[in-house]
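All remarks here apply to the structure that follows.
This part shows chain A:
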Amino acid sequence: MILLALGLVTLACIGLIALSKTNRQMNAVSIAHGLIFTIITAAILAAMDIPVGTFLVGNQYFFIDHLAAFEVLIASVIFTLAAVYAGGYVESLLSSGELEKGSQKLFYTLWSLLLLIIVLAFFADNLALFWIFAEMTTIASAMLVAILAARENIDAALKYIFIASTSMLLSFVGYIFLFETSRSALGEGSLNWTVLLAHAPEFPAEMMLASFALVFIGFAAKSGIFPFHTWLPEAHAKAPSAVSAVLSAVLLNVGIYAILRMVALVHRTNAMPAVSTMLVLFGALTIGIAAVSMLPQKNLKKLIAFSSIENMGLMLVGIAVATPVAIFWVLFHVMAHSFTKASLFFSAGILHRQYHSRFSGDAPDEIRDVFSLQPLAAWGILIGGLAIIGLPFSPVFFSKLFILLQVGTVSMEVLFILLVLLFVAAAGLGYFVITAFTRVSQPGDSPLNEPYRTPGGMKIPVVILLVLIIAMGIFLPGGEIVFFSQMVTELGF
Partner candidate 1 sequence: MMDAALVESIIRILFAGVIITAAYIISTRNLLSLVSVYALQSATLVGIALCLYTIEGAVVLLGIALVTFASKVLIIPYFIATIQERIRIKRDIEFHYLNPTTSLFLSMALMLVIYMALSSIMPNVSGKPTLFFFGAVVGLSLVLMGMMVTFSRKRAITKVLGYLTMENGVLLFGMFVTELPFIIEFLIVIDLIILVILTAILTVGIDSTLEEYHNRLHRFYLWEGTEDVP
Partner candidate 2 sequence: MNGEFVAYCVINALAVLAIAPLYMSLIKKVKAWTQGRQGPSPFQTYANLAKLFRKEVIYSPNSSRVTRVAPSITLAAILVAALFVPLAYVPAPVGGIGNIILFLYLFALARFFMALTGLDAGSPFGGMGSSREMSLAAVIEPVTIIVFAALAFVFASLNIFDMFVISAASAFPVTPTLILLAISLFIILIVETARIPIDNPETHLELTMIHEGMILELSGKNLALMELAAAVKFTVLSALLINLVLPFGLVTTFSVAGVLAALLLFLIKGAVLSGIVGIFESSMAKMRFFRLPSLFVMAFFFSTLTIIIEVFA
């Protein structure tokens, strides 16, 4: 019922986009689309009893539990804000000729489609169905990356598609394993997560380990885990910033979500220690590679993309610990990371409009006089950067602290390595921001581009997100905590 409504809304939106002529109209439609989704999700959440015993809707293919609703809520909110942001951004892309006039309908259509697919993916109970939707998100988002006329974008999109899809095929092999496992254990095969979770303890450990490892490959690629992360910095840096925000804040969650669901199954079998080791290994390597790559980084959006990779690694490590508290804070971190990262990409987008080099997307941004030209964006990056590092008044502070605390209860060595790596990452981010943002024009410097007049539509989301981040960092209402605990319980931790 709900899904039907969501689908119809999307169809209507796509239809309206097809009918509308100007950017403003299309943008309004996509904002409305995001808003409607947000409202529906909020309604679902409001209708859910906390705590609920079972799942709200359930059939063979789809279901809604707290985790799914939570992820969908994040996605809808980010999409709404990104749509607001995209209005001005697309306008500016059009006027500078980076986006062809003909592509803008495609852009908005894909946008709406992507939202629908992501929502469907989160609501999918059947893991194969989930896999297919996840694949579709790759396709839709890759097209959004490639939509700019530049060849570099196509290049980045192709990398994204190839790496993500080839890895995802291996995930599918993993799901086949899972299906076979359930079939041999239960007599009749099933890929429904709810069924699997109920019977997980009956599954043999070797098979679960194998299926987890293979599933992990694909979704690690989706969420940018080392060594499958290679597509991520390029795609995020090349995509239009509204898309980058969505990629980073929503799409990466899909991967982590899948891994989390798998871990919830494996957790109930004897395969957990091996899986934990594997996750810690990958997580630490991911953080390490991201941190080290951030140090010499000259390109702001790439830097932010690497920071996403780093955060994914941290979540992975948190999942590896797999205590209820750790999962609780991993989920919190998912939320914190999404909002912070979106604000960073929005701000970076404004700066990119101001400073982007006309010669190459890889070239360092020539950021100068940033506080006088783009004060809001500068503060956005500054506060967002401090927030993502995990300074107080940012929700990341708590999630990072508690994830690390949980790691510390397991192994001090790993904790120390993680702390050092996180320090390197913070140092890299800080170094970039300090050196880039303190640069002011000297008399001999070449004149800057025209000051970019940031439209209000691009400012509002940044402001909203910054306020939201700080609010989340200060207030941890009881309801929120109960909600998160509920998710942890439902995952069976």
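Throughout what follows, a residue touches a chain if its C-beta (ideal position, glycine included) is under 8 Å from a C-beta of that chain, and two chains touch if they have at least 3 such contacts; residues count from 1.
How were these candidates chosen? In short, all candidates are chains of the complex that A comes from, given by their letters.
All figures in this text were calculated on a predicted structure; none of them were measured in a lab.
Student: Given the candidates 1 or 2, which is the one that touches chain A in this complex?
Tutor: 1
Student: For chain A, which residues are in contact with candidate 1 within the complex?
Tutor: Spelled out, the residues of chain A in touch with candidate 1 are 126, 128-129, 132, 135-136, 139, 142-143, 146, 151-152, 154-155, 157-158, 161-162, 165-166, 169-170, 172-173, 176-177, 179-180, 183-184, 189, 191, 206-207, 210.
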